[in-house]
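Of the protein chains in this complex, one is absent; all others appear in place.
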Amino acid sequence: MTRKTYAEALIDALVERAGEDENFAMIGRGILGHGAQAHFAEPLMEKYGHRVTDPPTAEGAVASLGIGAAMAGTPMFLHFGTASFAMEAFNQIIHEAGVAHSMSGGQIKVPIVFHMFHGLRRGGSGQHSLSPQSMFANNPGLHLMMPTTPGDVKGMLRAALKSDTPTLFIDHAALLGTEGEVPDGPYEIPLGEAAIRREGKDVTIVATSRAVLWAEAAADRLAGDGIDAEVVDPRSVVPLDTETIVGSIRKTGRLVCVEEGIQMCSIGSEIAALAAEQAFSSLKAPVVRVARPPAPVPFSPPLEEAMMPGPERIIAAVKTVMG
Amino acid sequence: MTRKTYAEALIDALVERAGEDENFAMIGRGILGHGAQAHFAEPLMEKYGHRVTDPPTAEGAVASLGIGAAMAGTPMFLHFGTASFAMEAFNQIIHEAGVAHSMSGGQIKVPIVFHMFHGLRRGGSGQHSLSPQSMFANNPGLHLMMPTTPGDVKGMLRAALKSDTPTLFIDHAALLGTEGEVPDGPYEIPLGEAAIRREGKDVTIVATSRAVLWAEAAADRLAGDGIDAEVVDPRSVVPLDTETIVGSIRKTGRLVCVEEGIQMCSIGSEIAALAAEQAFSSLKAPVVRVARPPAPVPFSPPLEEAMMPGPERIIAAVKTVMG
Amino acid sequence: MTAPPEPGNRVALFHCMVLMRRFEEEVLRIAQDHPYVGRQHLHIGHEATGAGVVSALEAGDLFHTNHRNHGYLIARGADPGRALAEIMGRKDGLNGGLGGPWHLCDRSAGFQSTSAMVGGSVGLAVGAAFGLKTQGSKAISVTHFGDGTLDEGICYEALNLASLLALPVLFLCENNAKEGQRPSSMLAAKVLHDVPDALQIRSMVVDGRDADAVAATAAEAVAHVRGGSGPVFLQADLERWPGSHQTTPEFPTGVTDLSLAWEEDRIEGPHAEWVRDHDGLRAYAKKLLADGTLSQDQVLEIDRGVLAGIKEARAFAEASPYPDPSRLLDNVFA
Partner (left out) sequence: MTAPPEPGNRVALFHCMVLMRRFEEEVLRIAQDHPYVGRQHLHIGHEATGAGVVSALEAGDLFHTNHRNHGYLIARGADPGRALAEIMGRKDGLNGGLGGPWHLCDRSAGFQSTSAMVGGSVGLAVGAAFGLKTQGSKAISVTHFGDGTLDEGICYEALNLASLLALPVLFLCENNAKEGQRPSSMLAAKVLHDVPDALQIRSMVVDGRDADAVAATAAEAVAHVRGGSGPVFLQADLERWPGSHQTTPEFPTGVTDLSLAWEEDRIEGPHAEWVRDHDGLRAYAKKLLADGTLSQDQVLEIDRGVLAGIKEARAFAEASPYPDPSRLLDNVFA
């Protein structure tokens, strides 16, 4: 175990994989973005920079390149930058990568990881702030990972890189600088295993990506008010660990869903629906969802701030479900 | 009132609008597809064919053309064909059309209707069978209409064509040949008004687009078993008539959600979440969702058939919630 | 059933063309006999191009095609019975019935995928070339697409990538545009290859109705690509067959009768013009007869052999059951 930033742990996974498989290739510019953590990519670029292709600004064909190469047997890591840009490759991701294995009757495998940063990033406005995870989850054949901690990002990225299923790996740039314990050497976190970030008996808060940090902060403060919240982080959205999630809801009887994306037809909607389907008889109170308001992200700082489903809003939601 | 096909009613709305506003322009090829109803477009093409631009196969720029023209004050109707093709323009739809009005502080209006056919169409396989409605609904600034009847398509299309908000108008080719009473002359069906297709007291079935027909068929047969189902057709997904929908669930205490799309993070998830949030105390049984299985659409006829959330599956779901 | 034609073997080229034609005719017949087998995009009229290009390829080369794919698949040696079974959505189809006509895939024949998204195959093929290059393979990537595909931005982006990275990919553009009909291309360029030219991709143009010319030009193009000199854009100018985008299963130019290669007096009726002036298969038969490569009997013999094989293939496909619906979720994740 070493204490590391999320950014370092992410790069660790890539360095390890590149070292193991000389056929593994990467494509994209600025894997850690342009922020304060960008330099953590240096160990990768120094050692394996020759295996990172710097592409033109042409997301559709770059995605196709990655998918076609993966189909031909070259495992790929593809970095889009802001998740918004991946929308230029939406068709290629869902209609080529997602369907190839099934449509070929299992003949074709597509070992590719699509990496991108989602969410509110300060000043991203309406075109650089997308959280596309719910949209991607509405498609078949694509795994969808959303790590939260340095320890998870390394193990989940490794699992994704070793998978023959195309995987959306959706990060949040605001997590890059967070620190945590990271096991040394290679390890995998199996797909489809949720993490219980905090045990509790009164209410279940299911949150993804950065929103987990807000949920934890809210839970800390709620503890002061005598409310014992359980925080569940699905980590992997597809496949989803319904067993753990529904188990927690059955235990507490109360559910708050938190996410940075827009609420309608979202992961939060899905978890709430699962509660209504599979934990109905245990539910003691109406479910509450906390999410980004359904508006284009405004530039103005206080307005962007108001978009965030941060601790305050989570606490208010929990108090509502506690009645 | 005249008895007409859905296809005729749809064309009526375009002919009327073109007659009223000589600035109104259309772009796209084969507005009614290539099936048995294609000829119903003739009255439009004969009279206003010169105002329909036949575009290159370049969905992204074609969408941009429509959006830019609408921003410049020319109301547009844009036909994509299969909804799958609209994925090549996903970025333009969500990141240009959807955000322009808000991001400009209200200066820019985008009067455009994006028309497309969603769903299982027999032989469409994994790349021509998309139901993108849930994904679109996860974005801000876009209205989303899904008519079911000939009377509705005409009035809803007119409302969409007169709106200054960009509108996704998602049709199902299998509806084109259905017949119904259509009021003569222009009329509008206001956005955000659900229709109760059938009143009932035991269970609420919320279904969209073609799935409404399956829900009605199921309700007919359930009546034989003494189950009195209410069928609610939201018609407009954004804005959603939560009042009517939640009202019905409160009344019956039971909910089945039906849609042709994939279940995860779907409209069905959203309705189920609304039930868990807003009708919790009235709910008498777990909610059940009926949707397309999470797989690429297979070509093989019996497998494609098995994808459909048709009457049998709806009946089974209703029987489950009836306990 | 048949190995792909060898370079320089003109009889094999002809055989391959006959196979392509008879296969497509059988697909039409299947569509007539079965109410529901999807919508077909047949390769009729493109045989000379298909056979010629395939003759220039080697076993490990990877192929990404578009919707007009049957001919290439068969020419590359895929089993016609399993191909027809796939087109019918049957269990023994190449993709187990999951793909259907628009998505035929035969990994063992280097047939990676068929994308029915216009432009899809072009991007994937550039990716395959990238993969092959990364692996240090000597194989090349080939993609086949129509003139209309250059309308799509993804095609342009992919051409640019291939040129920038000097990838081993052959872009085979089947140009079946024809004035007067609704054009499948709406490109403002004077000629299609102006676009790859602008992107510094070597381009070649060939009369796609002439199998010998295609075989020779394709051999040159493939040598360039395989030699590591970067991509080639090969534009094959073709006849637009009247049925190329039909929605109903009829024989718009009749069923092929190869004896019309010599009994020209018998060419009559509604399809006479096409048979006489546009049918590349008949023209090639005539050429091979004229230069003594084949006799009339040999032509008929080849045809009979192909027809017998197709008959068997059809029987195999018809006998194959539909897959079980429970297989739906089998291969969603790898």
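Lettered A, B and C in written order, each chain numbered from 1.
Note that in this section a residue touches a chain if its C-beta (ideal position, glycine included) is under 8 Å from a C-beta of that chain, and two chains touch if they have at least 3 such contacts.
Every value quoted in this text rests on a predicted model; they were computed, and no experiment measured them.
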Looking at the whole complex, which visible chains does the left-out chain touch?
-> A, B, C
Quick one: which of C:Val11, C:Leu199, C:Ala272 or C:Ala334 touches the chain that's been left out?
-> C:Leu199
Of B:Ala9, B:Leu65, B:Val153 or B:Met308, which one is in contact with the hidden chain?
-> B:Leu65
Filtering B:Lys109, B:Arg221 or B:Lys319 for touch with the omitted chain leaves B:Lys109
Which of these, B:Gly119, B:Pro140, B:Gly268 or B:Pro286, touches the one chain of the complex that we don't see?
-> B:Pro140
Cross-chain touch to the chain not pictured, restricted to B:Pro56, B:Pro186 or B:Pro302, is B:Pro56
What chain A residues would touch the chain not displayed?
-> 34-35, 54-58, 60-61, 84-85, 88, 122-123, 125-128, 293-296, 298-303, 305-307
Against the chain that's been left off, what residues of chain B make contact? List them.
-> 23, 25, 53, 55-56, 58, 60-74, 91-92, 95-96, 100-111, 140-141, 143, 163-165, 239
Where the unshown chain meets chain C, residue by residue | 151-157, 160, 163-164, 186-190, 194-195, 197-201
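In this section, only the chains that are shown with their structure count from here on.
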Name the chain whose C-alpha centroid is most distant from the C-alpha centroid of chain A.
-> C
Could you state the distance in Å from the CA-based centre of chain B to that of chain C?
-> 38
When centres are defined as mean Cα positions, the distance from chain A to chain B in whole Å is 30
For the pair chain A and chain C, the C-alpha centroid-to-centroid distance in angstrom is 42
Going by residue number, chain C touches two or more other chains at 93, 95, 97-99, 103, 115, 117, 120, 153-154, 332
Multi-partner residues of chain B (at least 2 other chains) | 60, 84, 88, 125-127, 294-296, 298-299
